[in-house]
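All protein chains but one are shown in place.
Chain lettering (A and B) follows the sequence in which the chains are written, and residue indices restart at 1 in each chain.
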Amino acid sequence: MVDNALTTMQRQVLDRIGGEAVFIVFASNGVASDAYFVSKAPVRGFEKLVRGKNPVFVVNAVMRICGICHAAHGIASTEAFEDAMGISPPRNGRLLREAIGLINRIQSHLLHLTLLLPDIYPRDELLGFTVKTIKLYNKATELLGILGGAPTHPPYLVIGGVAKTPSDKVIVKITDELEKFNEEFVALREDVERKALESPRIKPLLEKEYYPEMLATHLFYGDRFNINPSKIRVVRYEEYRGGNLPKEAEENTSMIALYEDRIVEVGPRARLSIYKGFDGKTLWDLQLARFMEVEIDVLQINRLLERIDPHDESSTKLLTYRPGKGLGVYEAPRGILIHRVELDDNGRVSDYKIIVPTMFNIPHMEIGVKGLPSSIADLVPRIYDPCIPCATHVVEVDKNE
Amino acid sequence: MSKPTILIYDLGGCEGCPLSIMRVYPQLINIADVYTKCLGKVDLDREYDYAVVTGPICINSPKHVEELKKIRKNSRVLIAYGSCASVGGIILYARGGQEPRPEHRVYAPISRVVRVDYAIPGCPPAPQMLISLLNCIRRGKGYFLDLFRAVALNPKLSGFDLMDEVVLNGLCVGCGACVLSCPTNALQMIDNRPDLIPEKCIRCGTCTVRCPRFSQILIQRSRLLQKASSLSRISGV
Partner (left out) sequence: MAYQPVVIDPENPLGYYTGIYLAQTADERVKRKLGPDYKGGGAVTSILLYLVEHGVVDAVVVARRKKGLYGETIIAKTPEEILEATGPKWSIVPYTLGLREKLTSMDVGRVAFVGLPCQAQFLRQVKMFPLMESDFSKKIYLIISLFCMGTFAVESFLNYIKKSYHVSPDEIENISINGDELVVKHVRGEIRIPIRDALFHLQHGCLTCPDYTGLFADLSAGKALKPGFTLLITRTKLADKIVREASNTGYLKLSEPDEESLKIVIEKAREKIMRSYKYLSTVL
């Protein structure tokens, strides 16, 4: 923080993001020189909340950490429990789970687009496009209702697989719907991309290059063998920033996650960079990556559905209640999501840890904004799509791990 | 006549409820002027006809308590929307002690802090719910409005309470409404009576307001409560 006469401080309550946060930006002559991203949502403490509970309860509980990436939490959690119990879902269950996760990802990306539209479209066109995007979002939402049992917090995600196998008819219906969805989405995407080029607020993002180290474990699902969780360190915000913080930043309700003590970017761009050779370097490329993901995810869902056998079970009905440790790594819409569980002698949860993608990405929002006009500073967090409900429910991972 | 104004505000829940509301945004804008953080800035200092509050209130967060009080003061009708805001839901299990804010210990339905006009359980309620509710409030009476008002006065509602008040009390007739009202399939019919699978109940309260018996008990009980409170006002207690 530079303290001289030219430096101004701007405190902005962020709207149009998932959750409650304040962005404090220091600027010299209207150009951002430093920033602090401060989560304001209260800490609900899900890791503490689930201690002593039955795993079945915990999956339902952690899905309610977040109303945006509910399925992602459900999947990471079921993976962790299965790992701890030494069971694994049948083929159908794996395929369905991946499909449910991807629909959730599409849902999330479309929701984010809705939040972003006011930065792209002029006032007179905004309402029409917002309604259009929401309608498309509703389509994805309906699909999750069919495959997952509900559009929010899908109850079919259970330990051991997915509770219900869709019938032939349902699979055909979803495939048809996806095709229609894709047509509409491609049209919308083209329009948004074109309009973005004209938007004075988006323009600086198109030009600003910011491309930190990327981290991802899988293109579609998540792979616990592609990451070493012991290299992740979760620290308090003050500890990460150090030095002289603005008073409000000390009240931050989110933590920061580091990989091998370095900051890394996770999320759509990281996944595409690592597994698809995507090399967009600008901040706007974060959004383009999201668009690309929706399209390849639709294809992947179709591939997954094709392989489902409607006459086969989708879950192993056998849960083993025993002591154990488990790890679930999943590529949530916003990036790497990690659930770790320890079960006691009765198979109940004795310890639970969650690391969410927003904890990795907060540093980039603060660094990425440097050099941009402070008038559009709020766009940088928004383009990174933070998820505060998730980020405020994490606990410090033991330092000796 | 100009459209009524409606504020949609999340106090620190999972955001599932405001997002479910967003799905009916295309319809909602036809009947109200909508103010939500999802689509732009909101101003808590201005007055609203309706305020729809989602998420639980963290008793240990003065900022959120202040905000809630301000919303109450500035709104004509306050609606606690979704399980966390109306009955507490999953977050009642919170026990605090978590980094980085271990002092955030106790969460409660918002009716524990301010007067609430209508409380709607559901995790989350289906999008259409809000539209129906606003239409009904305009008409001003009816069993279901009484019911949602009663929930605001008596927020202790969950699958466990359904069991205690109705099933174990011998009042259940076995209609099956509750099993069709559980988002986690925590209720099953055994010998024509619902039975709770305790580890699946997330305390969303949906089954209780769907139960014909419990809903009636709630309404009658809230009448007694209101009578008692008006009596105590008269006698200056």
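Structure notes:
We adopt the following convention: a contact is a pair of C-beta atoms (placed from the backbone, for glycine too) under 8 Å apart; a residue touches a chain by one contact, two chains touch by 3 or more.
Because the structure is predicted, anything quoted here is derived from the model rather than measured.
In the complete complex, the residue from A:151, A:267, A:347 or A:389 that touches the missing chain is A:151. Residue-level contact of chain A with the missing chain is found at 145-146, 149-152, 164, 167, 169-170. Hidden from this view is one chain, which touches chain B at 20, 120-122, 124-129, 132-133, 135-136, 139, 141-145, 166, 169-177, 179-181, 183, 185, 188-189, 192, 206, 209-210, 212-213, 215-217, 220-221, 224.
The criterion applied here is as follows: only the chains that are shown with their structure count from here on.
If you average the CA atoms of chain A and of chain B, the two centres end up 27 Å from each other. Those residues of chain A whose C-beta lies close enough to touch chain B in the complex are 13, 15-16, 18-20, 40-45, 47-49, 53-54, 56-57, 60-61, 64-68, 70, 111, 114-115, 118, 127, 130-131, 134-135, 137-138, 141, 150-153, 155, 236-237, 252-255, 389, 392-396.
Contact residues of chain B toward chain A in the complex are 10, 12-20, 22-23, 25-26, 29, 37-42, 56, 58, 60-61, 63-64, 89-91, 93-102, 104, 107, 123-124, 183-185, 199-200, 202.
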